[in-house]
Every structure is written in structure tokens, then in C-alpha cells.
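Here the complex is missing one protein chain, while the rest keep their positions.
The block that comes next holds subunit A.
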Amino acid sequence: MADAILVQGLVKTYGSVRALDHLDLKVPEGTVLGLLGPNGAGKTTCVRVLATLLRPDAGRVSVAGIDVLTQPQRVRKIIGLCGQYAAVDDNLTGYENLEMIGRLYQLGKARARQRANDLLERFELADAAKRTVKTYSGGMRRRLDLAAALITSPPIIFLDEPTTGLDPRSRLGMWDVINERVRSGSTLLLTTQYLEEADQLADEIVVIDHGRAIARGTATELKRKVAGERLEVTVALATEIEAVRMAMEKVCGDVPEIDLEARRVSAPAGAGTRALLDVARLLDSAGVEPVDIGIRRATLDDVFLRLTGQTTGEDDNEAEIPAADRRRPAGPVKTEGVR
């Protein structure tokens, strides 16, 4: 299979910040690559380079064999971009937005109109077609933005955090639409900070942090890299955490990870059920009654935690937490740095 997207040694710096640091990516035709990373990891910068919006300092980038840096206008004809901030016009109606973008993709007037109507129908926006986008909900705007990216049914699509900030139902709706594109043979590069999303949609995942790829593989492969099963104990009171930590350190022989906010302590459960029973017994004698105790398979969250020393950001202002200081969710707030 030919590589639909090829990125080699990509470097982009903003002042002293390296947004991209020799990044390499390869996306075979017809597959989905999930680019996974926290805020500020360089995901958006990478997409902006691929979508001809930003010139890198060094590196080679090609899309469908066409050099993005020397022939951007040819690249623009075969890509669709759906950004983090719905790039549609507030003052136009949904229909007017799609028709305009179709015309600017150089579709004829009749074809642009037809595509606009088809996509509004397909994305369940037909009822809102004549309303200005200002009146749309967040989910509707994202769907319209995605529809705009798909006007010409481009063979290559970039989705930059397509579901960030959406409620769970709208997210599922977006996943449906994205999955449908994949089945029809498009090549996708999807950035996300949701592990679940990468797990659901991507054939291959590249984890990036500080502009570098720090791991790659399928979701299963990445999960396997992290010690299989983990023992997890959640308690009701913050004051009980110390007792749990001590019990788990004794049984599991490893320094447990502590999530203060969720009052959850976890550690690799080498001995499986045995470890669970031992910890339960120790807690019982210490008079601590856990809210929840159990053995859990590794998720991509664990993978991420292992690789970057931080959890994935659930909100936009997620702080960067040094590995050594994970107990206090504070530290400098780092933004994507490309806007």
C-alpha cells in the first residue's frame, strides 16, 4: 500500500519552544492514524503543516505523493480539513456555508448546491439548513465543519480534535460519521487527546509529546507495552489514601500511583487475585473500607501515563504535570502555542 501521508523529520520552533521536533509519520492509503497527545504536544502544528497553513523549519511532507511545501495548491485540491475551532461562518446559514466552500473548491454552481444539500441531509442538519450558524449548538457546528471538509469527498482528511468539547452523545454522532468515511476508503489523520477516541477510530496510533513521537503501534500493541493488570483501590476520604498506599506498596512491591482528586491508588498487580486479597486484608485490619477495589486491564490512559508521565488532558487548560510531582495537579499551563 502506498503512503497517503508521509512526514519526515518535521521541525517547527516558536521562539525557544520546539513545537515539532523531528517528527516522522506514515499513513498508508485507506487507513486511520490517530495522533495522540496532551495539549501543546504539537498535534495541531503538525496538522497545520500538512494542511498547507504553516511552513515548517525543516523536514519533508507529502500528501498522496505531492510535496506539500512546493505544491500546496495541488495538495489543497485533495484534502479536507476539520479543525479544532469549527471553521464555518457564523453569519451564514448552514447551507450558505457549504455552498460557498463547495464553490471555492471549484465545484460548479449546480454541483456545489447539490453537495451542500446532500451533506446537510446526511449530517442531520437539513432542518437547520436555513438558520444562521450562530444559532447552532456545539455539536451541530462541528458536524457542519466536518461536512465542509467532505464537500468534495477528498481522499485525504485531517481531523484536528474533532470531538473536543462535545457532549458524549454528539461525540458518538461524530464517530459514526467519521467511521463511515473510513469505510468508504478515505485516509484519515486524526488528532485527539481522548484515548478512547483513538482506540475506537484509529488503525495505528502515534503518541506524541513535546513534538516527538514517543510510541507507535496499534491500540493492542500499546496496551501490551504497559504491565498487564493493575490493582486499583478507591477510597471515600483523602485521609485514607496513605493507608492504602502503604498496603499496596507492601503487596505489589512497586510505588503506587495516586490520583488525589479521584482518591484512587493503583499499582501493577503482579500476583493477580492474590494481590487483591492481600491488599483487602491489610485495609480491613487498618479499618479502611474502600469504595471500590478491583483489578483492571491496562487502558490507553495507562500507556499514556507511562510514556509521558502525565494523564491526558480532559479540559483545555490541563496543566502540565511533571512526573515527579503528580500528586499536585498544578504547574505551568501550556497551550498549543500555534494560534
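Note that a contact is a pair of C-beta atoms (placed from the backbone, for glycine too) under 8 Å apart; a residue touches a chain by one contact, two chains touch by 3 or more; residues count from 1.
In this text, contacts and distances are computed from a predicted model.
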item	value
Which of "Cell envelope biogenesis protein OmpA", "Methyl-accepting chemotaxis protein", "Phosphoribosylformylglycinamidine synthase subunit PurS" or "Transport permease protein" matches, in UniProt, the chain that is not displayed	"Transport permease protein"
Residue touching the undisplayed chain, where the options are A:D90, A:E121, A:D167 or A:E180	A:D90
Hidden-chain contact residue, picked from the options A:K77, A:K130 or A:R224	A:K77
Among A:Q106, A:S153 or A:T239, the residue in touch with the chain that has been omitted	A:Q106
Contacts of subunit A with the absent chain, listed as residue ranges	48, 51-54, 73, 76-77, 79, 81, 83, 85-92, 96, 100-101, 103-106, 132, 145, 148, 338-339
